[in-house]
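The complex appears here without one of its protein chains, the remainder shown in place.
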Amino acid sequence: MQELIKRAKELLADGTVVRVLGWKAGDLPYNPEPAYFAKDTDFADFVYNGFCGANLSKYMIEASKMEGKTLVFLKPCDTYSFNQLLKEHRVEREKAYIIGVGCKGKLDIEKIKALGIKGIQSISGAELTDEAETLTVQTLYGEKTCAYKDAMLERCHVCKGKEHKIYDELLLTSRDTTDADRFAEVARIEGLSPEEKFAFFQKELGKCIRCNACRNVCPACSCRKCVFDSNKFDSSQKANADSFEEKMFHIIRAFHVAGRCTDCGECSRVCPQGIPLHLFNRKFIKDIDEFYGEYQAGEDVDADAPLTSFTFEDVEPSVVSTRS
Amino acid sequence: MLKIEKEKLPELFAKIAAGQELYLPVNISGQVNFAAWDEEVQVDLTTLKSVKSPKDAFFPQSENLYTCKREGKKITIEPEELKNQSFVVFGMKACDVQGLKVLDQVFLSDPVDTFYAARREHGVIVALACHEPEETCFCKVFGIDCAEPAADVAAWMAGEELFFKPLTEKGEALTKSLEGLLTPAGEAGEQAVEEEKAAIRAIVEKLPYSNLSLEGWNGDALTEKFDSPLWEELYKPCLACGTCTFVCPTCQCYDIKDYNTGHGVQRYRCWDSCMYSDFTMMAHGNNRTSQMQRFRQRFMHKLVYFPANNDGMYSCVGCGRCVEKCPAALNIVKVIKSFQKQGGEK
Amino acid sequence: MQRIGVFVCHCGSNIAATVDVEKVVEIIRQEPGVVHAEDYQYMCSEVGQAKIADAIHEKGLTGIVVCSCSPRMHETTFRKAAERAGLNPYMVEIANIREHCSWIHKDVEEATKKAVILARAAIAKVNLNAPLKPGESRVTKRALIIGGGIAGIQTALDIADAGYEVDIVEKTPSIGGRMSQLDKTFPTLDCSACILTPKMVEASAHEKITIYTYSEVEKVTGFVGDFTVDIRKKARSVDMDKCTGCGVCQEKCPSKKAPSEFNRGLSNRSAIYTPFAQAIPNVPVIDREHCLKFQKGKCGVCAKVCQAGAIDYEQKDEIVTEKYGAIVVATGFDVIKLDNYDEYAYSQSKDVITSLELERIMNAAGPTKGHLERLSDGKAPREMVFIQCVGSRCADDRGKSYCSKICCMYTAKHAMLIRDKYPDVNVTVFYIDVRTPGKNFDEFYRRAVEDFGVNYIKGQVGKVAPQPNGRLLVQASDLLDNRQIKMEADMVVLAAAIEPNPDVRKIATMLTASIDTNNFLTEAHAKLRPVESPTAGVFLSGVCQGPKDIPETVAQAGAAAVKAIGLLAKDKLLTNPCTAHSDELLCNGCSTCANVCPYGAITYEVRQVNDHGIREDRRLAVVNEALCQGCGACTVACPSGAMDLKGFSNRQILAEVDAICQ
Partner (left out) sequence: MSIETNETFRPKIVAFCCNWCSYAGADLAGSSRLSYPADVKIIRVPCSCRVNPMFILRAFEKGADGVILCGCHPGDCHYSTGNYYARRRMTLLFSMLDYIGVENGRTRVEWVSAAEGVKFSATMNEFVEKIRSLGKNVRLGDLRCRS
């Protein structure tokens, strides 16, 4: 972490950048927030640890509008998002100085709490430099421990790899965290009967409170004004009538980001109701891979996106009912 | 005071539900929220906080107001019926109950919101003391004692029993209807409850936010707070989602919309969030054009405007849900602390 | 809210017999926004249109719904009627209660109910309509004719005579097409070459006509008035400017084993060749597949003998890019392959031939120098059998479902000519029906029967079997006498069906012109716009549109020319106002829409916007309305809904959906 601060200060000092976008320690051990740093003294609160899951790419949309260059710290997975935003002209490359930071998997406080750990006072073992495999948590109800792996975000278990796709320089090393099949859960659901599938999603989406956190955190959902907020389709934004509303929202949202979603996992990370929203996006990714060839959004800025290209021999929509 | 063994709770719920609707914390695919009871649901009284506050039971996230029906060119309006049957909300916490008091200030003062009033009239609240408060809780800051929830019935869980103490007429009536299932708590019971209260209060003292100071947050501070340059920094990570609003027990803003069902137009209201860019959107645009202004509004409302208009009552109850759920790790505590820190530096 | 008038058409009994028109009016009258509703016998009539105009004036209508036939039929009629009455024409919507309702349903109650719903959907849409104004686009005053047969030549001449530049693109080395292969033409028995050649010469000499032979259309972009076309000039290996057409190269060419396309493979030609003596241009091409120089690397005789030094083995294909205002398709036809008709022994015996092959045999420049003889042994035939409808009017998918139209007449011609020249040859024609509508056609046929003694038998031939004696056993049934016939013939001539040139599929795709299941190009309207393709600026000439004989082809060629001239005579065209449009406050500038636009109509610019008080520079999509054709691909690609389509807006379509589903 000190390397990051040191380098950021240097780049501020030599005028390469005028501000730094990173993470600031929160008032609890696990809630750092995205923040800008401009003066040396700001860095007292700078933090980079296992809880810095937030993908800073989307903030670069706003940062691109600001005067001068912004130093941004991007984790390997965040760089895919940055590339995708670049492809869509939503961020400006010249306005960003990207330091690719290493990652050993990010932590999910909900998972820690789900293990029955509550009244948290402090957590050790969440630093990137920490070689420990275990988190030690001091709580009001005594000291608790849990394996780092068990507290990792779902997305880190199916990590796309620790290679940065765009950067000006790299700092800190990463650790491979992939230990699960990215499409296993999608495949499992595909194998269910229509009744079971429906019951599964009905239960999950029934929890949705239409808070829009998934949409607003999503780097692909970068529309100035979402269709669900405009009167173009008079589709209301806020009602959760516990009927069709949420389905429409989530299907259309997934469709709008199909071929653009990098699978960064932010939607699932922030959902206050713990809805596995990535299952929608990943379904599209899986289908796109199967129907039109493997495609990873954000990997290559110049690649043709699957929904804005075609081949004469594409499968017919009837494939949905004919494939086993 | 009465008591019932925890393992007999299903019987208790069945009995309550036999006479009226019963809402209580239910676990649905990993998340606990208040929902209607039936034999299938997985009741969860141990999780401290439901994701959404139980304000839903009195102020539903969306609620139909009336339906317009058309025959030829003639339009008739059918108002939605007001709640006219009693219902029980079981397991609200002291902060949630205080949240309703905030809503009462808004909805029960003139002009009275009849939909809300009808629900309040018919709702019977069984409030549960907070067995193990958590680090995100700060109800103490608002003078709430989570060991002593004040509703129609107060309840405590201690050991293998649930203790049940009616506090109002409605509470008495409910208790009476449960005769046979509830047994007198006896002295040992009273003792156990006192011990539980003491344990809760001891933990509350140790909570990191319990000593948060609200000094300077009142109607008098309006201009000074409003004009503070701090907001410009504080709002930056805000994603403009409505999570904080929708989990909050006191947020009361709603939007009114029409829905064409094909056989009529339903006019309904649904929760709105001052964090949304289209909040109070009018033909000319929006009152608050930047996210900074929207962000500021939420906290100014809770900590300045509301107390200024309601004899000092804050419209925050310290439940800590926003602290837990904000996707960008922002929350009211950080705002209060930031101002405090700035004040200290001066 | 619009003030809507609804007009329900009876269409005589076409609609009124199945839809209770009065009831539709009664119900629709009650719809919000509807201030006028009436029904009338024929809304498209003068009186019907006047009713619309009257209602617009009297009731102050701002929107019109006509419940009638398909919008493809009369949308323009009603739009014009509204426009004359001072209403924007795009404030008219059609509810199709004929093709999509009365004609397909029998139950009156059900059809009436559906008609009401379709009317409601149209009302819901028109409520959201906005006045639209067409833009303008320029017209390039040059026409492209694809195909250099008689259809293409005639169209080119007519357009050129009107004073416009015309380019003909012909795939083969010479213009002339099928007609150049014919010997005589019915019903006048003129020599085909005698009437065609002057036309070919006229075309090649015309100062306004440029002919690209041995060339193909490679790529078409743009739209009516402004097409851009790439033409591939295949390497001829002969310099067109130097060649004098002396013909020595063809004489001296040692490779003479290539089948002559012109003679339908019945004779051979040299590797360097002109297809026929009157070919235009009279410049040979080297068929590289049969040329020894190209195949073996040795030879070069033609280059040695050419005094003009015109032979160029290094010549490469050349792409010419040209702009056109109109395109006429005149790709013609071919005879079907007879693989599915093995029972006629076409592949087994040289003496079973197609009628087109017979044309070549009868022609003085043909493989037998005009002598009627068997190709197997060169003997003169005594007994000839003609079989009609081979692959035409076929019930199963072995052949074509349609009538090839020309066979009855050319068979009568062949029979007559044979009986005239070789009176000792017996001619028998097996037919299903003899169809001779057309001026002097039936008289012609009757002369064949009555004056020339051609033996017509109504009946089908089941089998043609080559006999050991070299003759052909024909087994047939005589339907009128109800008897089986077995007869021996020396030659059998098959009236094989004709089909559109197979290349037309590729061309139709390039032009985005639709074709039917038989590969014939579709007309914009089968009766009222028979020489126009539904794709604006594309016209149809000749058999590519449907089977026809020479006079019909020439007539249609002229009609296509007139339509093209009508287009070229305009300086500007009004463009379709139903174009895409981007809402600058919603646009992300992400370029997704441009990626799916087939016309390159979307570009981006950075512009300052005022978003409810927030002023900032934004990258925004801009639609070029002259280029946009209104497909709507961009509207779905756009995630924010910034891109919308005028006339088919999101809200309009959703309103229709809602009205139908309620």
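Letters are used for the chains, namely A, B and C, taken in the order the chains are written, and counting of residues starts over at 1 for each.
Here is the rule we go by: a residue touches a chain if its C-beta (ideal position, glycine included) is under 8 Å from a C-beta of that chain, and two chains touch if they have at least 3 such contacts.
Note that the structure is predicted; figures quoted are calculated from it, not measured.
Here the chain not displayed is in touch, across the complete complex, with A, B, C.
Of the candidate positions C:Leu480, C:Leu528 or C:Cys661, contact with the unshown chain belongs to C:Cys661. When the missing chain is restored to the complex, the residue among C:His10, C:His36, C:Arg79 or C:Arg98 that touches it is C:Arg98. Only one residue in the set C:Ile64, C:Val596 or C:Ala642 touches the chain that does not appear here, and it is C:Val596.
Across the entire complex, the residue among C:Arg79, C:Lys114, C:Lys234 or C:Lys548 in touch with the chain not shown is C:Lys114.
Contact between chain A and the absent chain runs through residues 186, 189-190, 192, 194-202, 227, 233, 235, 241-245, 247-248, 251-252, 254-255, 258, 280, 283-284, 287-288, 291-292, 306-308, 310-312, 314-321. Residue-level contact of chain B with the missing chain is found at 259, 261-263, 266.
Taking the complete complex into account, residues 70-73, 96, 98-101, 103-107, 110-111, 113-114, 117-118, 121, 508-509, 512, 514-517, 522, 534-535, 578, 596, 598, 629-633, 635-637, 645, 648, 650, 653-654, 656-658, 660-662 of chain C touch the chain not shown.
One rule holds in what follows: only the chains that are shown with their structure count from here on.
Of the two chain pairs shown, A-C and A-B, the one joined by more C-beta contacts is A-B. One finds 72 Å separating the Cα centroids of chain B and chain C. Computed centre separation for the pair chain A/chain C is 55 angstrom, with centres defined by C-alpha atoms. Measuring from the averaged C-alpha position of chain A to that of chain B gives a distance of 30 Å. Contact of a single residue of chain B with at least two other chains is seen at no position.
Those residues of chain A in touch with two or more other chains are numbered 225. Chain C meets chain B in the complex at residues 30-32, 612-614, 658, 661-662. Chain B contributes residues 70-73, 260, 262-263, 284-286, 289-290 to its touches with chain C in the complex.
Listed in rising order, the residues of chain B touching chain A in the complex are 28-31, 33, 48, 51-52, 61-62, 132-136, 203, 206-208, 233, 236-237, 239-243, 245-247, 255, 257, 259, 268, 270-273, 276-278, 323, 325, 327-330, 333-334, 337.
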